[in-house]
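The following block contains the structure, expressed as structure tokens.
With one protein chain removed, the remaining protein chains of the complex are shown where they sit.
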Amino acid sequence: MPVMSYIQAVNTALKEEMQRDEKVFILGEDVGRKGGVFKATEGLFEEFGDQRVMDTPLAESAIAGVGIGAAMYGMRPVAEMQFADFIMPAVNQIISEAAKIRYRSNNDWDCPITIRAPYGGGVHGALYHSQSVEAIFANQPGLKIVMPSTPYDVKGLLKAAIRDNDPVLFFEHKRAYRLLKGEVPDEDYVLPIGKADVKREGTDITVITYGLCVHFALQAAEKLAEEGIDVHILDLRTVYPLDKEAIIEAAKKTGKVLLVTEDTKEGSVLSEVAAIISEHCLFDLDAPIQRLAGPDIPAMPFAPTMEKFFMVNPDKVEKAMRELAEF
Amino acid sequence: MPVMSYIQAVNTALKEEMQRDEKVFILGEDVGRKGGVFKATEGLFEEFGDQRVMDTPLAESAIAGVGIGAAMYGMRPVAEMQFADFIMPAVNQIISEAAKIRYRSNNDWDCPITIRAPYGGGVHGALYHSQSVEAIFANQPGLKIVMPSTPYDVKGLLKAAIRDNDPVLFFEHKRAYRLLKGEVPDEDYVLPIGKADVKREGTDITVITYGLCVHFALQAAEKLAEEGIDVHILDLRTVYPLDKEAIIEAAKKTGKVLLVTEDTKEGSVLSEVAAIISEHCLFDLDAPIQRLAGPDIPAMPFAPTMEKFFMVNPDKVEKAMRELAEF
Amino acid sequence: MSNNRHKSIGLTDDQVLSMYETMLLARKIDERMWLLNRAGKIPFVISCQGQEAAQIGAAFALDREHDYIAPYYRDLGVVIAFGMTAKELMLSAFAKAEDPNSGGRQMPSHFGQKKNRIITGSSPVTTQVPHAVGVALAAKMENKQIAAFTTLGEGSSNQGDFHEGLNFAGVHKLPVIVMVENNKYAISVPIEKQLAANVADRAQGYGIQGVTVDGNDPLAVYEVVKEARERAIDGQGPTLIEAITYRFTAHSSDDDDRHYRERSEVDEARKHDAIITFEAYLREAGLMDDEAKNDLHKKLDDIVNEATDYAENAAYAKPESALKYVYEE
Partner (left out) sequence: MSNNRHKSIGLTDDQVLSMYETMLLARKIDERMWLLNRAGKIPFVISCQGQEAAQIGAAFALDREHDYIAPYYRDLGVVIAFGMTAKELMLSAFAKAEDPNSGGRQMPSHFGQKKNRIITGSSPVTTQVPHAVGVALAAKMENKQIAAFTTLGEGSSNQGDFHEGLNFAGVHKLPVIVMVENNKYAISVPIEKQLAANVADRAQGYGIQGVTVDGNDPLAVYEVVKEARERAIDGQGPTLIEAITYRFTAHSSDDDDRHYRERSEVDEARKHDAIITFEAYLREAGLMDDEAKNDLHKKLDDIVNEATDYAENAAYAKPESALKYVYEE
């Protein structure tokens, strides 16, 4: 199986879906000749031309809104927000429109749009190029929010998102783009949106997380394994709507749960995970539900000292795991 | 003490703050001659003139953004969003700007703006005049979100919001406007933002809620009292950042917790309340943390059958309370 | 008006009569809704009254078999011209399950009907502008000879989505027609507090055509929309049309307009009511007389009565049906 980076998996999924279905097209800022500021759309402009890989004016509400219009018509737009932080001007189009089109029309219309955006920190991106924005949207029925952690998942889930007949927000961790590599089958495959995935089986403690933090957890788990602590890791993959069954199962499995996100703590998507567990398996727990997250500050600072202070990393995860295991 | 309605309390607080400080001014759609679509600003145009009670063009991002600019200059703008549902075009200004101005400038600048908006359902408002939107913002450090439940709290908290040197979202339940009446002192007083309030002392079960649901809970508690079930009710009042100590204390008090919101369930502000409890007082609990909320559908439908199905009401609260008490 | 103006712009006698009939039906449905609202039978009305001529003039200039429309809440006339029936509209007013717009989920006048290519709309204003642009983009990509038509109020033309949508359409020369129905108020806020220019003046900033037209004159509106459509199909890009109208009623059934506008102003505007002036035109053209008028009124009243009765007696959606169609099922 070929090994590719996280961003190559994005690029491959886009390319294959565009080859497969001519209704798929890309729109966004700098996605064309430049191939995207992270090169996610590299080569696509050359292969598919400027109509299907469309550089738009610098206006996110239009990128989303025009995409929504095209989706209602029957196309399969893949809109790129250059950074997740810049999705904010498009919130009205996403929440008031995309999320509600099927519902408000009583199933007469639908809106099969995919909105991709790079999120996450640890890249010296400072306040406005580091944010996790999923919590803003993870309370809006009608939307699906996918946040894959591996190149394999990226390819399968991005294809699923593009083929999905409902709007999907697809957040890609920008630090993972080149950092993470993994095996990705050449074949066409899709992975189910809405399903979490066990990334490591274990019996002592359960870690539930998503995105880049999955890798921090896996690394930390390896270390703890040497000490005989066996960690179970559930990767949410879809953070909205959540895979309740998988969460409940994972929590019950060990009775000790650590939730990890690089987002700020209060009101993150992990709050809902905690709420599900405390609603459904309170008596299976042997320890309070722990959360490891960024501090409650507006966003990640630029200076390396403060950025490091903010970011979750394998050491912080390991420490939290050990404390929980010893509880 | 005079008795006034919830909306009269809004009106009174605005008027008194404008009399007290000439830097306070109101801007929004139809706030002037019309006095607001709900009459929250009635009489203020006549008293303070069209510069301090300013009808703006129909553009929420400008209402927020111009307000933010004026606030940075040193004014105390009170911006009205005609309905909370229409705050979406202003999300970028609120989240990227207002919330981060103090932080990003390292305390050099600040942004003392208050943004008021009527929210909530049960008024035949259908999908776009009924929503609870607090969860969208209740994950953004730098913001404060106040959602008062009584005329007394409205007056004290709206004054506090206007005097606060940070941005405050102030959500008023539109059904409460005329439905709820209560005693409101003539004097000038402020209530602390960030503090929850015990609205009823009890020993058997704890209900944590906010907004109109506080009244549903109080009504239901009266009924259960007749059966000897003694309900403790905590009104969050500020839903972001949450009053952790008060939540923990209230949960520990009875060991049985019901959380109630009229928002949709997954990802509501109650998820964080559940997470706090399960992080800090898991072993004090005698029952799983229960949540009563709207169904996970995009928004409240218009038809009375479906609207009623969606809305939390005293009967639903009573039922949930009884079940929890019997657990 | 000259009495064969309609012929000179390519409209047959039957077509102008049909235009009048559609205007009148819109008016009658609207009036009925107010009565039902005041009688406590329906919770909400928002009106087309005073804007029917612009709406019908525009709709008749489109290809009503193929073009897409993204109407705003006052466009009762537009959606009727595009095939929505009185019965369907009444089902929506009564919020009944059979309402094709939303199954009773949305307030009335939140139009949407896929079979007639009426794009589903929401309450937040102006979001439909980018949608229409997106449809036009898709149509262009698929080489379809169609246009997308969208409308909004002049107050709504101050939203960012107006700017972003028109700019996108201008850059890509998309077949989209944006008609602003300038009725001089945004709820209570008069136009001077909304804009310091004419809406049509904004076209220049997007490198597109801008036209102002008398919205009380259905033939004049027909002409400019017809031309806009030809330019659109011909690859010459979008057109921004400002139709000057007036809102006869309060903003909605929840509003009382006496607080912010003089009765005399409304009375004056009503003198130019196109229902009256266009009838006069038809009479002068020899296409209408008292008898024809009575027949027409009778016919339309019957339609409205029947629609009302049907809708009033129709069923609401079941409570639990609120759970359906959040996602594809």
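Note that the chains are named A, B and C in the order they appear, and that numbering of residues resets to 1 at the start of each chain.
Note that a contact is a pair of C-beta atoms (placed from the backbone, for glycine too) under 8 Å apart; a residue touches a chain by one contact, two chains touch by 3 or more.
Quick caveat: nothing in here was measured; it's all calculated off a predicted structure.
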Item to check | Chains in view that touch the one left out, judged over the entire complex | outcome: A, B, C
Item to check | Candidates A:Asp55, A:Glu249 or A:Asp284 - the one touching the absent chain | outcome: A:Asp55
Next on the checklist: For a quick check of understanding: of C:Gln159, C:Asn182 or C:Thr239, which residue touches the chain that isn't displayed?
Outcome noted: C:Gln159
Item to check | Identified contact with the non-displayed chain, of B:Gly28, B:Gly121 or B:Gly142 | outcome: B:Gly142
Checklist entry - Which of these, A:Ala40, A:Ala126 or A:Val184, touches the one chain of the complex that we don't see? => result A:Ala126
Next on the checklist: Which parts of chain B face the unshown chain closely enough to count as touching?
Outcome noted: 25, 51-52, 56-57, 59, 61-62, 64-75, 77, 89, 92-93, 96-97, 100-110, 141-142, 144, 164-166
Next on the checklist: Across the whole complex, list the residues on chain C that are touched by the chain not included here.
Outcome noted: 158-164, 167, 170-171, 173, 192-197, 201-208, 237
Next on the checklist: Under the stated touch rule, tell me which residues of chain A contact the chain that is not displayed.
Outcome noted: 29-30, 32-35, 37, 55-62, 85-86, 88-89, 124-129, 295-298, 301-306, 308-310
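We take it that only the chains that are shown with their structure count from here on.
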Checklist entry - How many angstrom between the C-alpha centroids of chain C and chain B? => result 37
Checklist entry - Taking each chain's centre as its mean C-alpha position, how far apart are chain A and chain B in Å? => result 30
Next on the checklist: Measuring centre to centre with CA averages, how many angstrom lie between chain A and chain C?
Outcome noted: 41
Next on the checklist: Two-or-more-chain contact residues of chain B, please, as numbers and ranges.
Outcome noted: 61, 85, 88-89, 127-128, 296-298
Checklist entry - If you look at chain C, which of its residues touch at least two other chains? => result 102-103, 105-106, 110, 122, 124, 160-161, 326
